[in-house]
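For this depiction, one protein chain was excluded, whereas all remaining protein chains were kept in their positions.
Moving on, here comes chain A:
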Amino acid sequence: MGPFMAVFALVFLAPIAYSIYISLFKTRLIGGTSFVGLENYQQALTDPNFWDGLARVAIFLVVQVPIMLGIALLAALAIDSGRLHAAGFFRITIFLPYAVPAVVAAIMWGFMYGNQFGLVGNINEAFGISIPAPLGPDWILASIGNIVTWEFVGYNMLIFYSALRVIPSSLYEAAEIDGAGQFRIIRSIKLPAIRGALVIATIFSIIGSFQLFTEPSILQKLAPNAITTFFTPNYYAYSLSFNGQQYNYSATIAIIMGLVTMLVAYVIQLRGMRKES
């Protein structure tokens, strides 16, 4: 127990404690460091940039997560149904994007989204049409949602699929004897059986949404004005720290985001697990 606790404290608790500690200070270019108590927190809660970023990831979460999990669930059910030819091929193909590093995926999609020389540009030119610019301010969030969905559908599908595989086949046989159709089996056997997996996948996706960083920071070069320095709270914390040397304030933003994420994940877990027991 001793060694474990030591490692646990050093690796997990120390960084958090340290971040909280430095969030109580303020270092200025003129005047040095001073203790400011909760002033940074007060500032964050009234900072329009922080709320703007938070609102953006909230919208992202509400729209992108259901779409992604819906697609993943459909794919898992389809592959599990046994009615698909070459199910193994589909399983690996849908999972493949997850093996592509997020940075590479963002760069790749960035090239496709380009309306000057990218794929979108080529399509516009070939058909003489004008697709709304995916990297423009109106579509950028949807474009990022598309990348994230592409990356993580396979991962979630695999979670659902493995949960579906452990359902005893005797249940299906019994249901068939009772005259249940495929949809009835899905609704009454499969979905209730994988509830735990659904909740876990939802919680992971929520955390992922709140931590949105890689895709915007890569696409930022291609869509410099549409992606501001406070596009997502994480990106804001990064910008504050690395461009503005506002380390204390950056730590404050990070801690507030950690709390928000924990709170939302906790609520989802409570709601998701309640009916199960």
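The rule we apply is simple: a contact is a pair of C-beta atoms (placed from the backbone, for glycine too) under 8 Å apart; a residue touches a chain by one contact, two chains touch by 3 or more; residues count from 1.
One rule holds for everything that comes next: contacts and distances are computed from a predicted model.
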Chain not present in the shown complex, as UniProt names it (candidates "Probable glycine dehydrogenase (decarboxylating) subunit 1", "DsbE family thiol:disulfide interchange protein", "Multiple sugar transport system substrate-binding protein" or "Cytochrome c-type biogenesis protein"): "Multiple sugar transport system substrate-binding protein"
Residue in contact with the excluded chain [from A:Ile30, A:Ala86, A:Ala126 or A:Val166]: A:Ile30
Using the touch definition from the top, which of A:Ser143, A:Ser205 or A:Asn248 touches the missing chain? A:Asn248
For chain A, which residues reach the chain that was dropped from this view? 10-11, 14-15, 18-19, 21-22, 25, 27-33, 49, 114, 116-117, 136-137, 221-226, 228-230, 237-239, 241-245, 247-248, 250-251, 254
